[in-house]
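A single protein chain has been removed from this complex, and every other one stays in its place.
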Amino acid sequence: MADAKAKIALELNGEPVEVAFAPHKTLLEVLREDLGLTGTKHGCELGECGTCTVLVDGTPVLSCLVLGLACAGHRVKTVEGMAERGTLHPLQEAFAELGAAQCGYCTPAFLLAAEALLATDPSPTRDDIKLALSGNLCRCTGYIKIYEAVELAAARMRGEDAKPAPETLYGVQ
Amino acid sequence: MASSKKPTRFRVVGKAHRKVDATAKVTGVTRFADDLFLPRMLFAKLLRSPHPHARIISIDTSKAAALPGVKAVLVGKDLPIPFGILPVSQDEHALALDKVRFVGDPVAAVAATSEEAATEALDLIAVEYEVLRAFPDALDAVEHPEPAIHDYADAGNIHKLIHLEFGDVDRGLAEADLVREDLFFFEGNTHLPMEQHAAVADWSPPPDGKLTLWSATQTPHYVHRALAKVLELPAARIRVIACPNGGAFGGKSDPFSHEIVVAKLAMITGRPVKITLTREEVFYCHRGRHPTLMWVKTGVKKDGAITGMHFKSLLDGGGYGSYGVASTYYTGALQTVTYHVPRYKFQGARAFTNKPPCGPKRGHGTPQPRFALEVHLDKIAEQLGMDPAELRLKHLVPPNSLTANWLRIGTMGLGPCIEKVVRGSGWKQKFKQLPYGKGIGLACSSYITGAGLPIYWNAMPHSGVQLKCDRGGGVTVFCGSTEIGQGSDSILATIVAEVLGLHPFDVAVVTGDTDLTPVDLGSYSSRVTLMTGNAAIQAAERARDVIARHAAKKLETPIERITFAEGRVFDVQEPERGLTFAEAVQLAEAAEGTVGTVGSYTPAPSAAKYRGAGVGPSPAYSYSACVAEVDVDPATGIVRVPKIWIAHDVGRAINAATVMGQIEGSVYMGLGEALMEEMAYRGNRNVVHKIPSLLEYKSPTTLEMCDVVTYVVEDPDPNGPFGAKECGQGPLLPVPPAVANAVYDAVGVRIDEVPITPEKVFKALRRKEKGEAARFGPARFPDIAWPEPTRVAPPWDGGDGRAAEGGRGRKKAAEGARR
Partner (left out) sequence: MLRLPSFTYLQPKTLKEALAMKADAGPDGMYVAGGTDLYPNMKRRHQEPRTVISLIGVRELTGCEMRDGGCAVGPCMTLSDLCSRPTIRQHYDTVALAAGLVSTPLLRNMGTLGGNLCLDTRCNYYNQTYEWRKAIDFCMKKDGHICWVAPSSPRCWAVSSSDVAPVMVALGAEYVLVGPGGERVVPAARFYHNDGINYLTKQPDEILATVRLPAPDGWDAVYHKLRRRGSFDFPVLGVAAWVKWEQGAGSRERGQVVEARIVLGGVASWPQEVPEAGAVLVGTDLSDEGVAAAADAAYRPAKPLDNTDFDLSWRKQMTRVYVTRALTELRQRRRPARK
């Protein structure tokens, strides 16, 4: 019944890691169950919601449909790898500031999808952001605070001294 | 007693704050129920019924029990005591005892060393069923009393029948210049939280005999009660911990089969047991929006003043009671709180059917009648030749008044809400003036800020808070409330920080743990900010008074001059004379011992005293107005909503940023309901859920979500903490009718049914082309044998909030009317 475990080496959040797991496990399961990184969530395990998004070699993918074995030798980044030395990533900072994380369940996925977007396009338009995040479902926010947070983070990452617009936080007066 | 100075200007309340759990959520640190892994933990799975309605003849679990890795198997007789969220509907079993009532009804459970083994074991359980006739919808259930789905019901398969009359509606209709009747249907839809339900149980064997359950629940207190009842354990030996919910929206507010099952499995195996439902199983838990058929007849004067209203609703309840009795009352309760309705009659029925049970989804029972009412009014305005915004503005219920059904209105900010969305959207330049295919529609709504009554009758507070002031200057607030993403933990911290002059991050928050926190009834009915907020204010003010007393003594200042701000306790007239908060706490602690206080909140008694008045009363009502702009493609019927303007009367924003998030999120969910979300079943194929997946249940993506212009209207309500009212549910309500009204403005067809799908618009356009009624919607409301009405005279007819003598008799009521 239980298959012999397979062992792979990969780069996880910037560090070399070796992990052994049942060979049919997906990256999602390996991260959560064999590596203890429960920041990666799941909403369907069928590739239909985007909640399990992680970066593999910098590209956002659905960890519920990637085999753990296929990650041998690759770079994997999860939400746990975003903050560096105790400092939040600008996206994390902006999501927290604007309330772009309500229940927080889809948040890790949105953060990583947004990070991948900003890595290739530092100045995305609102439509670019909508397209890039169109594979991630959120039921709480209506996405609006998420767009605004991505825009705020992008501006700050470009070196601008950006602050949230008053109507973002207080509505139109 | 002399008291320290209360703040006159807010330092913390009303600003945009980072939530206290924001960092944990953006770093992936927040532990949801499925993120818990305990040593030696087993995994549970549920075997579910493949039949919509059947009697269980036999169950053979021997093969499953013999499978390597399987540690325990449960069936219905292992947990024979029924439960249910409402005392009047104790009709659920953790595992079906003798009957199954929908495809997906849990029948048996397995705990095994891996989820794979547990899944494999399910297939080895042999269940023999005697299949019964299944009821795919409410109409079918109304027309066929047999075979009865439950052995209790008001009539046949009609679970609940309600008939209330406030004043002589026939007379009201007779006085009208125009009487209009309409039929509407609101399809069922579901919460679809991104987090699938999960629970972990741990059992510490006798002599302590203590059970701990971690669960994704909105109502740990009610789960606590259900566990005690079904497991026959003393409540004192059960600890329920509500994990942060990964979205809930009402879908995690019943006690569930899986919670009881893992608890029992932990007790049997002596090991921790976890269950995480699959997405499909979440559709079977459901408790979402009731599919509701509605008929409404309203009389109006030429100026739009309502003279009388008669409203009927038929709810498709699914297989169990859940909150359904309350849901049914809610479909008739809040028609009166927006526009003045002098005479009002409501008939409501809920049918049992063989589908997953319906219950409370964001707006609980009120989005359906609100859709009906707001589209109905749009039609009335057109017939009267009035602007729909003007009609509404002219007939708003006055603040500080009673409605025909004895609901007490406090502050009422709907007028400013309408004015803001009308001005912001350019309504006057757009309504009836946009090119064919483009349209604009308006609708309004109101919602309760907490139910006035608890779910089970008791005289205790609805919300309790304990506060502990640490000599280091920190404060911990303990409250049974449950963080479901709405920001309730932050509300507690913000309010305590305001009263004690601290930063919200100086306040530690402990919530949702029945061992550690005083009871709060749960995160439902938009009650948490108001009720926990008031309890927190009381606890914090008590702490402030203790601390102020000793600070005043030390500073040799009258206590009235002691102020708390910026982490200091000081003389307001000589601010340099003061102490740090920590020093002040130390003085108080040295003098009086540990500085701990409590606060609690119980809503004031309702003015309504009739049977059925448990639903509707609330300490405060929020108000919303919405304008939606739509693009309708006449060739396809596809409706897109580019923009929505929404104004919401929140009383007072405690945390401005979370208010914005709640309003935008409500618009999102309303838009999904308006355009695409529906619980679809194959009535002809075993009443299976047609699409129990995130792919086929259509939740709007970033590409469907509209732009939202939000106006926050603040009309502080004396019953709310610092004047706050709710904002998490109300703004959903006006969205579906605003979209429907806009579709009419765009292409001249009435879609009297939600969701407004392309097929429906296309069909209505075809009918219009052929010269038929340019409408898509239901054709009839069935004949139902309603009980005699409970007659209650409205306040202006000299009533006292009680039913006419005897409660229900027509004769007695008539006599009452003559007096």
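In order of appearance the chains are A and B, and numbering begins at 1 in each one.
In the analysis below, a contact is a pair of C-beta atoms (placed from the backbone, for glycine too) under 8 Å apart; a residue touches a chain by one contact, two chains touch by 3 or more.
These numbers come from a predicted model, not from an experiment.
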* Any idea which chains on screen the missing one touches? -> A, B
* Structure fact -> Across B:P700, B:G728 or B:P795, the one contacting the chain not displayed is B:P700
* To do: Can you work out which residue in A:L37, A:A101, A:A132 or A:L169 touches the chain that's missing from view?
  => A:A132
* **Given A:L12, A:L31 or A:V61, the one touching the chain that is not displayed** => A:V61
* Can you list where subunit B touches the absent chain? -> 48, 50-51, 103, 115-116, 119, 122, 276, 278-280, 635-637, 676, 682, 685-686, 688-693, 695-696, 698, 700-704, 757-759, 762
* **Touch residues of subunit A, complete complex, unshown partner** => 3, 22-26, 29, 42, 44-48, 50, 53, 59-62, 65-67, 69-70, 113, 131-132, 134-136
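The working rule: only the chains that are shown with their structure count from here on.
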* To do: Would you mind pulling out the distance in Å between where the CA atoms of subunit A average out and where those of subunit B do?
  => 30
* Note which residues of subunit A are touching subunit B in the complex, please. => 1-2, 32-33, 36-46, 48-49, 51, 78-80, 82-83, 88, 91-93, 95-99, 101-108, 111, 129-131, 133-145, 147, 164, 167-172
* Asked: If you look only at subunit B, which of its residues touch subunit A in the complex?
  -> 16, 18-19, 21-32, 34-35, 37, 68-69, 114, 116-117, 191-196, 244-249, 278-279, 424, 484-487, 653, 656-661, 663-669, 671, 693-695, 699, 701-703, 705, 708-712
